[in-house]
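Of the protein chains in this complex, all but one are displayed in their positions.
Chain IDs A, B and C follow the sequence of writing; residue 1 opens each chain.
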Amino acid sequence: MKLISCTLLLAVLLSSFSHQTKKRIVFFGDSITQAGVQPTGFITKMKQMMEKKKMDSQYELMGAGISGNKIYDLYLRIDEDVLAKKPDVVVIWVGVNDVWHKQSSGTGTDADKFEKFYNAVIKKLQAANISVYLCTPAAIGEKTDFTNQLDGDLNKYSNIIRSIAKNNNCPVIDLRKSFLEYNLANNKENKESGILTSDKVHLNEQGNTFVAREIWKVLNSMVTKN
Amino acid sequence: MKLISCTLLLAVLLSSFSHQTKKRIVFFGDSITQAGVQPTGFITKMKQMMEKKKMDSQYELMGAGISGNKIYDLYLRIDEDVLAKKPDVVVIWVGVNDVWHKQSSGTGTDADKFEKFYNAVIKKLQAANISVYLCTPAAIGEKTDFTNQLDGDLNKYSNIIRSIAKNNNCPVIDLRKSFLEYNLANNKENKESGILTSDKVHLNEQGNTFVAREIWKVLNSMVTKN
Amino acid sequence: MKLISCTLLLAVLLSSFSHQTKKRIVFFGDSITQAGVQPTGFITKMKQMMEKKKMDSQYELMGAGISGNKIYDLYLRIDEDVLAKKPDVVVIWVGVNDVWHKQSSGTGTDADKFEKFYNAVIKKLQAANISVYLCTPAAIGEKTDFTNQLDGDLNKYSNIIRSIAKNNNCPVIDLRKSFLEYNLANNKENKESGILTSDKVHLNEQGNTFVAREIWKVLNSMVTKN
Partner (left out) sequence: MKLISCTLLLAVLLSSFSHQTKKRIVFFGDSITQAGVQPTGFITKMKQMMEKKKMDSQYELMGAGISGNKIYDLYLRIDEDVLAKKPDVVVIWVGVNDVWHKQSSGTGTDADKFEKFYNAVIKKLQAANISVYLCTPAAIGEKTDFTNQLDGDLNKYSNIIRSIAKNNNCPVIDLRKSFLEYNLANNKENKESGILTSDKVHLNEQGNTFVAREIWKVLNSMVTKN
């Protein structure tokens, strides 16, 4: 009896000293994620939400976003920038540049290669016992009359991500879907930006709050489930 | 009584001597229109429809489509290929290459230049007292899950055409709209072609019949109206 | 004798009253020409050269450059922006955007359409008895190891311009050729900009001086010849 209590006490003490008890979540993505750690970014907002809910002792949030990144850039830097941080959870948010660079510089990613490298990224993470969450690419343009030039491809690559998620048992944070719904309800003037984005792609204040909530909703439901 | 018969006789005689009594309709466009004069093409089908309705003495249908044409190609050859034929009506169907060439060869048409050249084409035709009908570009891909890569731009350029039509008092044959509706109803399997097109763009048998009817519907209603 | 002196006197008097005696030169082009009228621009520099040579009473120089223009933009605004100014000479400098927009926005100009619209522009100017001078596009990148991405197309479109010039009896200011030669001699470090351009395309101080001299050389030789 005494022995057990001592062990328990020790465990409690250790856990309060060790950061191992904090779940480490790394956000892995492009410029949108890179901006997420800014003072008004969605990662910062998630930290603030957790503080309010007194959950900040349970989670440690880290950004690993680099501007211009496509899926194969994530693959190329996964060891150094993600695995080295020994995360418990990784939230991948990528795809905008894979589609957009087709038009802007001729160096977008073929759909089939997008899938192959995405699977390779997940495989590496899951091999390290990391829980992987996938986000669909939110938007390149917020117009609601179906005239955003790259919507077709964004929808296609989002479908690929949804299918990858299913095949790999990863929860999806379907930002593509939730951005469209939000815009249909709130962008009656058919603006190309200014609703959730500042420039068709990157999040404005409202966008950062929206994304923080969307990601939290899914993360929290999964954590509760497990 | 006698006078009337004489007048009638004269009218019949005149009409048989002069082809001026036939309304000449020129179809002005790209490869889709070029294929329209083939044995199963939509222009040929319209001729057959008119024969059945005994209206073929009233109309003369001519094709003026050239593969790969964009709006500024139409502008460059309008004198020779259209005005020289002294048509009463011109049906313009263009836009697929203006959008598609952005991706296939980097030589699509800027939206604002598309509008400028389209207006210049209409101005030239209307200055020659020609009735001008505008078609919106039907499709580049028939998928119904909003993943056709070029849908965003096709919708945008269709909007431009609808607006040009309004500003110039031209009836619109809204093939973009009617193709989408037909596919939503008939392409449950989300195929990229094979419903109204053979290859995502060019008309198959069913597509030619569909287009012949859509154009006839608008042409006939306008003729009846006037 | 008396008659002749009177006529001469009259001519002198008229020329001092009328600005018609000044040869009006309009520079017709894109952003490079648009910047030419700035305080350090090549058109301003040409004016200063003429003042030094006491030739400024003979020439009037006007800019008609608009950022982003391709050959068909020149065509679309030629009446308003050039013919309305009743120039004696027009110097056309275009081509960089026709090539570059293929890559940057998918809306470059097909080589055969480039030729057609260029010929149409010249035809309109020559029909108004205007002397037309053609410039080849100078550079998109100044590297001297043949790795500027768009050199192949720039060379191709320059060849088209040289051929158009020949067919229409227009003098050529071959900036493509003279920029290459200048860079081979002065850009030993293989820099992509900073020799004659500030940003691979637009002229720096040295570039503006260089272009002013190159244009003047050809203009002056033609004027002397005639």
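Miscellaneous remarks
One rule holds in what follows: a residue touches a chain if its C-beta (ideal position, glycine included) is under 8 Å from a C-beta of that chain, and two chains touch if they have at least 3 such contacts.
Since we're looking at a predicted model, the values are computed, not measured.
Within the whole complex, the absent chain has one touching residue among A:Lys22, A:Lys113, A:Arg162 or A:Lys191, and that is A:Lys113. Considering the whole complex, the residue from A:Lys47, A:Lys102, A:Lys143 or A:Lys200 that touches the absent chain is A:Lys102.
Contact with the chain not shown here comes from a single listed residue; of C:Asp153, C:Asp174 or C:Glu214, that residue is C:Asp153.
What subunit C contributes to its contact with the hidden chain is residues 102-103, 141, 145-153, 155-156, 159. Listed here are the subunit A residues that touch the chain not shown: 72-73, 76, 101-103, 105-110, 113, 116-117, 120.
Rule of thumb we're sticking to: only the chains that are shown with their structure count from here on.
Placing every chain at the mean of its C-alpha atoms, the farthest one from subunit C is found to be A. Separating the centre of subunit A from that of subunit B, both taken as means of CA atoms, is a distance of 47 Å. Chain geometry summary: the mean Cα position of subunit B and that of subunit C are 41 Å apart.
The set of subunit A residues that touch two or more partner chains comprises 103.
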